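Here it is, the structure in full.
One protein chain is absent from this view; the other protein chains keep their places.
Chain lettering (A and B) follows the sequence in which the chains are written, and residue indices restart at 1 in each chain.
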Amino acid sequence: MIDIIQGSTYAADIDNLILLMGVLVGFWFFAAEIMFFWLIWKFRAKEGQKSQYLDGTENHVKKWITWPHGLVLVCDVFIVIFSIMVWTNVKQQLPVADSTIRITGQQWAWTFQHPGLDNELDTADDIFKVGELHIEVDKNYHFKLESRDVLHSFSVPIFRIKQDAVPGRSITGWFNATVTGEYDIQCAEICGIGHGVMGARISIGDANQHAAWVAANSVSTTP
Amino acid sequence: MSDTAVALQHDEHDAHAGHHGPQGILKYLWSTDHKVIAMQYLFTGMFMAVIGGFMAYVFRMQLAFPGISVPGFGQVSPGEYNALVTNHGTIMIFWVAMPVLVAAFGNYLIPLMIGADDMVFPRINRLSYQIFLLSALVLLGSLFVQGGGFGGAWTSYPPLSAVGAYNQTQLGSSLWLIAVALEFVAFLLGGINFITTLMNSRAPGMKAYDIPLVAWMIVIASILFMLSVGPLIAGAVMLLFDQTLGTGFYDPARGGDPILWQHLFWFFGHPEVYVVLLPAIGITIDIIATFARKKVFGYKMMLYTTVATGVLSFFVWAHHQFVAGIDPRMANVFTVTTLLISVPIAELLFVIIATLYGGSIRLTTPMLWALAFMAEFLIGGVTGIFLGASGADIYFHDTYFVLAHFHYTFFPIAIIGSFAAFTYWFPKMFGKMMDERLGKIHFWGTVIPFNFIFIPLFVLGMGGQHRRIYNYQHFPELASAEMYNLREIATYALLVMLTFQLVFFFNCIKSWMNGKAAGRNPWQSNTLEWTTESPPPHGNWPVDEMPNVYRGPYEYAHPDREEDYWPQNEPS
Partner (left out) sequence: MKPIATTRSATGVPTGRLAVWWLLASEVVIFGGLLGSYLMMRLGHPEWADAAMHTNTWIGATNTFVLLTSSFTAVLAHQAAEKGDGKKAAGLLVLTIGGALTFLAIKSFEWYTEISHGYTITANNFWSFYYTAAGLHALHVIAGAIIMGFVAWDAFRGRELQRVELIGIYWHFVDVVWIFLFPLLYIAK
């Protein structure tokens, strides 16, 4: 398996949901496959032995369908509940923003508009970067995601976040990074021949590093 | 006798008394015989599978060895890569899975299995194939026009697909769309034939529950198709107008909505996967019944569960759009419905497994394929759960996890299911037995490598590898040696698997030329197609020997009988 770090406050939730499904689904999968192969072996054709005539009403076989049936339903309910909890946290309930950024996708690059020293978006000291997003660790960020042309999708694997960018809309999402360093940003919706080169990088710094970056870039950048 | 007499205006003397089909080469080009039309669909589908397989070979070579000059193709540019993955998917679904599973085997089997001499509308049947052939030619043509083939993925989302300046394949995009639309029309027409024939033209004595499940499945699939494709046809007309007339149905700047297309597409797209799944399940269960010598455990349960699945399939579509920008509250609804649909599908699989219980199982080549369908499809099915859960789909959407999931469903359906059907009904279609040893070599040489292609892709997907990218070297987290090893394993496995297909072609030709004579019923099966000659004559049975039906299709090992099978047409 490939290890991919948990880089946001909700990454572990998503991973745990996946793990829960892995356990439940894995159990059913192995049970079914083992039963399947065992039956093939046990009831392989033998000289002189006729097969049984069963029409589907026999309880001793039917119970092997009805009980698993019910248990599968119960497992599904668990998964649904857990999934809705994770989904609501990531996509429906936005925590109060410490900072807001605007992300604009276009054929074929990401432009990131960071608030400047005043921590307000759409003011004169905003920092525009193409292909690089700079944020501070352990802060709640809202992002306003937009597109200039076709559908794109903002994806940061270590955060586990993904959100399509739709032209004509500004879609808000959030994340809170828990690790520092530089990581991949992807475009996760096919957007033309440059889709494969539309990566970007997210730089997550601690409070000092981020403050220094903002100070260095805030005045000199113009859109 | 249950043959209901209805006053109809045509002359019954017309019906086949002394009539022969067209002769010579015309027999193959212009015939209205359902068996000939079935062969036409089958061979066209097989040809398109070779094309789709070649495309996979090219892009997998590029993925494992970026920048390589692929033998037989050359270097793959980003635009060509997109066109290859787009048309690979489109071809495999619309020009392989559907024509082989639905049109070919539906056409071949339905009249034979219900004891009829042909479909009720043979000329419309011929027209369906002709429109289908035209659609295939348009699709292939779209690859060679100026600008190249359409590269916006088989899902064709606007605005990318709607505006030539965005996709840079203006002509190819429209031809692609027209090809798909023509294919839809062909299958709508074909479906009307299948449904009406099954409903009305059954042999005297054949009640609804005496119909073999594969025939039911193909007809239910046709109904699903007919009821789900309409909105997409409407959407496709709108997309075509955006592409060619400059309308703004999907242009947000003019009040249009790109998400509208997604809804129209997936409202069809989801039932579509059941349109191809159902025939594969029907083929599997019929083969298992024959080679386990067992009555299907729960015929009615299978039928009702299938209908329930079909109905539910109309309520799950937006699980393809969880992160697309739909109202987040909708996502919760669709997670519930999507996970709910796993229940009837699990039921279907449990019934099939239960049919093995108490059987006397012969592992012939068709049986191996049918069993492999179950074992492999189960992987596809359970991995769907991860994607139906919206919370997890946030991460998995548009990764190779999705791709591996749908190949673990589509490959068993379209490839394993087709080989199962082909090896099972080859003796009936061509009058000769296939070579069992070659059949088994082909089987293992296909199924084992298949797993080595797609398990690495699951792992890559879990590692965050996203889709439709021609070169992962631009993404440091995806360019590790470990990941490239996995890509190489998948590519080598594909090469092995493709090579083993030569065994299949060789087997086909060898068996057709010198296979052992099959006789009428080499598998000792109960259903009506096995009561006539192999291959059946025009009209299927002599006019005065059309079968009557006295029992269901799966009366194997009946206690009142010495033989372990009881054909449907034998009087009690």
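One rule holds in what follows: a contact is a pair of C-beta atoms (placed from the backbone, for glycine too) under 8 Å apart; a residue touches a chain by one contact, two chains touch by 3 or more.
None of these values were measured; they are calculated from a predicted model.
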Report summary line: Check: shown chains touched by the absent chain are B
Query raised in the report: Out of B:M48, B:I195 or B:L213, which touches the unshown chain?
Result: B:I195
Report task. Check each of B:F241, B:F315 or B:F500 against the chain that is not shown and name the one that touches it. Result -> B:F241
Query - Which residue of B:F249, B:F291 or B:Y470 touches the chain not shown here - result: B:F249
Query raised in the report: For the chain left off this view, which of B:P66, B:P231 or B:P522 is in contact with it?
Result: B:P231
Requested in this report: Since one chain isn't shown, list which residues of subunit B touch it in the complete complex.
Outcome: 2-4, 6, 8-10, 12, 14-16, 19, 111, 116-122, 188, 191-193, 195-197, 199-202, 206, 226-235, 237-238, 241, 245-249, 254-257, 260, 264, 267, 539, 543, 546
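One rule holds in what follows: only the chains that are shown with their structure count from here on.
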Query raised in the report: How far is the middle of subunit A from the middle of subunit B, if each middle is the mean of its Cα atoms, in Å?
Result: 31
Requested in this report: Using the touch definition up top, name the residues of subunit B that touch subunit A in the complex.
Outcome: 77-79, 81-82, 151-153, 157-160, 163, 166-168, 252-253, 257-259, 292-301, 323-325, 328-329, 331-332, 335-336, 339-340, 342-343, 346-347, 349-351, 353-354, 356-363, 371, 374-375, 378-379, 382-383, 385-386, 389-392, 394-395, 397-399, 459-460, 462-464, 466-471, 474-478, 482-483, 556-559, 564
Query raised in the report: For subunit A, which residues are in contact with subunit B within the complex?
Result: 1-2, 4, 13-14, 17-18, 21, 25-26, 28-29, 32-33, 35-37, 39-40, 43-46, 49-56, 61-62, 64-65, 68-69, 72-73, 76, 79-80, 82-88, 90-92, 107, 149-151, 153, 155, 157-158, 160-164, 166-169, 171, 183-184, 186-197, 199
